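Notes to accompany the following structure.
Note that this complex is displayed minus one protein chain, with the remaining chains in position.
Up next is chain A:
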């Protein structure tokens, strides 16, 4: 029996497998592998193979319409780290991600708590708050480009209300507080706030849906017990309701954060790079360097930096979620 086990490692779990059974198990193993092989192979090539390929392009001499994959060194990366537009875009995407994810978390939580108190017409509210999720970034960009246009949209009723200093929205070139680091002004370009508003409009419903699912898991008994102990509603939220929502918060950060880091269509349709690149992001710059300027090595280097940014955000977030899962499982 032991020799059989050694030669047939796939069938060892059965104590004394009948010969017919063993044939079945072996055939099943082959069928199973055949079921996933095409997908696994495709992911291997189209994800891992292509990442390596892009990595190679980023150090190649492919800097014109002519494809030249000979080794060219780290020029593209050196260029990137001193390029004003790239560094502005990097600042923008970090600021955008923080503001957008932060605002969506807050808004999603508030609305989820409100909906969790079962207001009249609960399904109707939910339908309203979630529908932007079905819409494309391009549509969102087209509409909000108009709504936040300084001479149209929201500024028309604001002007009718007698407001003198109308906001310039995405046309603004102001960066607050305006600390300069190297050639790059740091912190928040006001124009980005307009893009954040549009993105929050579209995706805060996602945060709401996740929080709502989490809130339904918080038992009413627990709240009632806290209430009997004389806790105020505010204390109940701080001590009883909010702590179990931590895994939801991490999930939202992972999903919205990675969407924010690769934002392309919204910026591309709504604002473009903006004056002084106040609304530019590396994803847009990558597209334009590669397919407009034929600077393939530079485009590849920019996208490599996007991948690094993603790993920097996702690594800790996924580890945090695993830890929370283990804690709740224990």
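We take it that contacts are C-beta pairs under 8 Å (C-beta built on N, C-alpha and C of every residue); 3 or more make two chains touch, one makes a residue touch a chain; residues count from 1.
Everything that follows uses one rule, which is that contacts and distances are computed from a predicted model.
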Among "Polysulfide reductase", "Carbohydrate ABC transporter permease", "Protein-export membrane protein SecF" or "FAD-dependent oxidoreductase", the UniProt name of the subunit that does not appear here
"Carbohydrate ABC transporter permease"
Where the complex has a chain not shown, which of A:61, A:97, A:172 or A:251 is the residue touching it?
A:251
Write down which of A:72, A:132 or A:167 is the residue touching the left-out chain.
A:132
Residue ranges of chain A at the interface with the undisplayed chain
24, 27-29, 31-33, 35-36, 38-40, 42-43, 46-51, 53-54, 57, 67, 107, 110-111, 114-115, 117, 119, 125, 127-147, 151-153, 156-157, 201, 205-206, 209-210, 213, 251-252, 255, 258, 261-262, 264-265, 268-269, 282-283, 286-287, 290-291, 296, 299-300, 302-304, 306-307, 309-310, 314
